[in-house]
Each structure stands twice: as C-alpha cells, then as structure tokens.
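Sharing a structure below in structure tokens format, with a few things to ask.
The complex appears here minus one protein chain, its other protein chains still in place.
The chains carry the letters A and B, assigned in the order they are written, with residues numbered from 1 in each.
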Amino acid sequence: MSNAQAPTLEVRDLQTYFFTKGGIARAVDGVSFTVERGKVLGLVGESGSGKTVTGFSVLGLVDEPGRVVGGEILYHGENLVTASPDRMRALRGANIAMIFQDPMMTLNPVLRIDTQMIEAIQAHEQVSDDDARQRARDALGQVGIPSPDERLRSYPHQFSGGMRQRVAIAIALLNKPDLIVADEPTTALDVTIQGQILFEVQKLCEETGTALIWITHDLSVVAGLADDICVMYAGRVVEQGAVDNVLDRPMHPYTHGLIGSVPSRNKRGQPLSQIPGMTPSLLALPEGCAFSARCPRVGDACSAIPDVSAPEAGRELRCHYPILEAAP
Amino acid sequence: MTVAQDNMDVAVAAHGDDRDKFEGVQTPFRRFLSDYCESKLAVIGFFVISAITLVAIFAPLLAPTDPYDLASVSIMDSRLAPGQAMMTGTTAHLGTDGAGRDMVSAMIYGLRISLGVGIGSGVIAMVIGISVGLFSAYAGGRVDSVVMRIVDIQLSFPAILVALILLVTLGKGVDKTIIALVVVQWAYYARTIRGTALVERRREYIESAVCLGLSERRIMFRHLLPNCLAPMIVVGTMQVAHAISLEATLSFLGLGMPQTEPSLGRLISNGFEYIMSGKYWISVYPGIALLVTIVSINLVGDRLRDVLNPRLQK
Partner (left out) sequence: MSVFIIRRLLQAGLVVVVMSFIVFSGVFMVGDPIEILVSDDADQEERDRMIKSMGLDKPFIVQYGLFVAKAVQGDLGESFVFNEPALLLILDRMPATMELAVVALLIAVVFGIPLGVWAGLKPDSLASKSIMTGSILGFSLPTFWVGIMMILLFAVYLGWLPSTGRGDVQVILGMPISVFSWDGFSHVLMPAVNLALFKLSLVIRLARAGTREVMHQDYIKFARAKGLSDSRIILIHVMKNIMIPVVTVLGLEFGGLVAFSVVTETVFAWPGMGKLLIDSIGQLDRPVIVAYLMIIVFLFVFINLFVDILYSLLDPRVRLQDVKA
C-alpha cells in the first residue's frame, strides 16, 4: 500500500461537512495540497476558514456531527479516508502526530506527565516501563525542558503555558512521526517563547526529515518557517504556492488584503489597509465565490465558483480576476 | 465540613454542575418553546402535570364521593376490591380503603393535599431563599460568608432527617408540614440564586446600572433578579417534586399529614398493613398517582434544565 516515492501527504479534493441542526456546514470543501518529506506547509486563514478541520481530517479526528464526505488523504499513497479505525489508531501518534492550539487544555489535568508520555509510547510499541520512561525523559530534554527526571513526576498545572506546549511537542515527537500537524501551537504563547519553539521545531524537521503542516493565521510565522503556503478562505484553498513567491506577489485579492493588513515598520504612519466585512457563516455562504462580497475586484463572473487555475508553475489560484500585474 | 462543601462546589463547577451553567440566558420565548418541544417526553410530562393540577383544583366536582363526609363513609365498605359496589350504590372502581372510603375519591383529595403542600412550601421557600440569597450576594463579605456557612451546614444534613426532627418537635398538621418543608428547601434556593447573582453581578450591565446611580434595591430586584430567574425555575420545578415526595415519605412514617386529611403518602401508608394479605389496591393506586405526578414534574424540570442551559447548546 505505501509507496516510497509518494510524498508524505497528498490531500486531494477533501470535503469535510458538518451536519448541524441549522443545515450543512461545508467546513472543508475541495481542499488539495501536497507535503513532501522534510518540508513545512503553512496553512493560513482566518478562524472559521476550515484550516483546523483540515488538520483533524488528516488524523481522522473529526467529531460528530462532522464527517469526511469526499476526496482522498494519501499518506505515502495509502488512503486514510477509507482506512479502518484500527489502522488510523495505529498511525496516529506513531506516524502522524498533532500539536494543539491551547497548551493549557491538551494535557489531562489529573494525570502525571510520565503517565501521559509513557502511554503514548506503549500504545504503539511493546516497551518496558523503564525504557519508555527513559525515552520520555530524553524527549523532554530534546525540547529544552530542564531537569526532565523531576518534571516527569509533575502534574500539568505545575508547568507554565510555554512549558506545557513543549511537553505536548515532546509527546508528539516521542514515536518519531514523519508527519506532524501543528494547529496554531504558538498562538497562545508569549512572543519570546513562540520564537524559541519555532526555532526548535524547525531544527527538528531538518534533522529528522519530518514533514510539517503548520496551521496559523499569522503570516509572519509562515514567512519565517514554511516552504509552501496554502491560503484558505471559507473552506476552500484560494491560493497556494512557494511561500516567498506567494507573499511577494499575491495574486488572489484575499491574500493581498491579508498581507496588507499586517502592520509593518515600512508602512509606519500610513493607514493599514483592511479587508472590509467579516468571514461569512459557513451555513449561509454567498452564491459563487465566497469572498466576492468583500472583494475590491469583484465582477460579473464572481457569481460562479472560480475553478483552480495555474497562472505559473508551482502556483495555484481560485479567482476570476487575479492580480497579475506587478505588486503595487 | 463546610469546606468539603466548598470543594464539592469546585468539583461540581469544574465538572458541570447546573448552577453555573445558566449564566446569561437570554433565549427568546419562541426558541425556548421549540427547543422544549423537541423532547416528546417533556411535552407529555407538561400535559400530564397540567391535567393533574386541574383534577386537584376541581377535586370536589370530580370525586364520586366526599371522603371527608363521615356520614357517607361506612365501615361496612372497608377494603372492598376494585369494582365492587359500596353501600351507597356507588361503584368503587379502585376499591375502598380500611375506613371504607372510595379510593378514587380519596386519591383525588389526597392529590389535592400533596400538590398543595408541595407547591405551597416550594413557593414560600423560593421567596425566602431568593431574598436571603440575593441579600447575601449583594452584601458580600462577612455577611455573605456567615449566611453561606449556615446554608452549607444545613445542606450537609439530609432533608429527610431535618424534616423528621422538625415534625417530631412541631407535631402533625398541614401548616407544620409546610413549615418543615420550607425549612428543608430554602437553602437550595438561597445557594442557587447567590451563585448566579455573583456571576451576574460582575457583568457590565450591573456596573452600568451602578454608574447610573440607581438605588441598590432597584438594581437587586429590577436588574439582577430577572437575570437570575432561569436557574430558579429549574431548581423550583425539581424542588416541588422533591417536596411532594418528602411529604409522602414523612406521612408514611406517621409524621406530617394527620389521618383526617390524608395525603397520597398517608393513603399508601394506610394500605401497607394490608399488603401481606394481598389487598394491594389501597397502596398501589395512590402510589401510582404519586409517581405519575412526580415523574411528570421531573420530566418538565429535566427538559427545562437542558433548554435553559447555554453551555449545552451547540
């Protein structure tokens, strides 16, 4: 089933819908991207754009009333959408790991750190308690936690937020996965801690060849960390390509607006540009392009959903009126 | 002991106790209604309890005989099986009790007493509890901690025991039973309303009312109270069911309602001595009436709790 030449992860036309009382919410609607070995993909979008649900879909952790209703998630060529629950459980934590957004909530408050680390190892391998503890200790040291032996016997509430996120990252790394889905792991942290963690994650990916999907709304993080970028809006990827390419010459009006609304030193004194309006509700998306209501370049064609086009090699775009001239 | 209660509050708050969940209920009535009606059982419960209440109110019109009218009750009629005819010619559809009273009539009147005592004590306890709880929350500081200690200590003793002691001291009677039930219940209301009020008090609308220079009493009763009512409705419904059950239990133990004004519990108690000889109807039918009453109230209360609880709405 698995294929050595295949990329670590290839998502094709993924559709994850939530069947709620108020109607069907198309949280992820036709998302495609590829992550190669050792590469970092930045998945960018506002809250509610479907980036987190995309991450959960990859791990098979979409909760009721949500369901993956279409598309393929190919992990080394193996389709995870059709994989059995047992197979998914075996892959989760061992081959594909996830880091969550809020470090205060990801560790079970009533279990000690060692319990929560050792069980993650023993869920996948027959390892003695002593060996597992040894590995847990090493993993804590790896993410820069001082006196790991002592810390193993602590409860989560005895750690600060940054320390907890390091523990969560250590747990994700325990079984040397080759794909990590990181869902805004630094958003809840101080800027200095954020920098340390980014640096360490980047180092680890280079050393181990682990592929990384970094979900965030922070373009500056993506700019410094990612190789490729996917910009999501209302459940669809509106633009993707190599990170420098896309950030330097955004073609989609949404990406353009997103970059324009980041404050920067070069633009001091000038008013920040902003995207008017707000993210539409997934239950009541406008006809056609979901961004049309907020788009400065909206035209007649926008009443139909734009197809994916490839304006140049390595770039993909969903827009009827892309910004193709040089950046203003 | 009181600290155990505190700890329990912490645990319960962290693990989803009802009181903390009600903060900020602003559900429009129609959405509330459609949410409520999603549970068929709850709708049935509402109609059953409405019907029972009507029966209790119009008891004298509905009962075939008057069980309090000694002239029409004959000892010759005692323990007739269901369906047999009494001396007066009336058919006793559910049999007669040990004193020769028609069970249907005795139950309808018994229902009236049980429901009256339950609702009456519930309303009085609610008024007292709300006053004390709001006052405590608003006064804060030492007053608040003393009042809450008293509430905690009282709640740490089982209701049945407190009521038992009170009735041993006070004696039998409708008024005494109501007093005992009020004493048992007020603390629940006080604690619930205080908890909600403390949460609500930190909200901006109270602060803006304070900034407007409104009087404290006006803030408490016109601004704070209406926003704390949702949990009170739930607690109130459940407490009425609890009070009815408690009154029946006390009457069964020989305390509470006197023999001359038999509540459902007293009727069941009267039939207990005939159970061994297989004369089931004297205990069984009043028990079913009691059960249906309490279950319907609880079904309504349970649904209200779910509907008025914003944390469960997704």
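Here is the rule we use: a residue touches a chain if its C-beta (ideal position, glycine included) is under 8 Å from a C-beta of that chain, and two chains touch if they have at least 3 such contacts.
Quantities reported herein were computed from a predicted structural model and do not represent experimental measurements.
Student: Can you list the shown chains that the absent chain is in touch with?
Tutor: A, B
Student: Kindly state which of the options A:6, A:69, A:90 or A:127 is in contact with the chain not pictured.
Tutor: Hidden-chain contact among the options goes to A:90.
Student: Hey, which of A:109, A:277, A:296 or A:311 is the one touching the hidden chain?
Tutor: Only one of A:109, A:277, A:296 or A:311 touches the chain omitted from view, namely A:109.
Student: Suppose we count only contacts with the excluded chain; which residues of chain B make the list?
Tutor: Given the touch definition above, chain B has residues 1-5, 7-8, 10-12, 15-16, 41, 153, 156-158, 160-161, 164-166, 168-169, 241, 245, 248-249, 252-255, 265, 268, 271-272, 275-276, 278, 280, 283-284, 287, 290-291, 294-295, 298-299, 302 touching the missing chain.
Student: Using the document's contact rule, name the residues of chain A that touch the chain not shown here.
Tutor: Chain A touches the chain not shown through residues 59, 61, 63, 89-94, 97-98, 100, 102, 105-111, 115-116, 119-120, 123-124, 155, 157-158, 168, 171.
Just so it is clear, only the chains that are shown with their structure count from here on.
Student: Take the average of all CA coordinates in chain A, do the same for chain B, and state the distance between these two points in whole angstrom.
Tutor: Comparing mean C-alpha positions, chain B is 53 Å from chain A.
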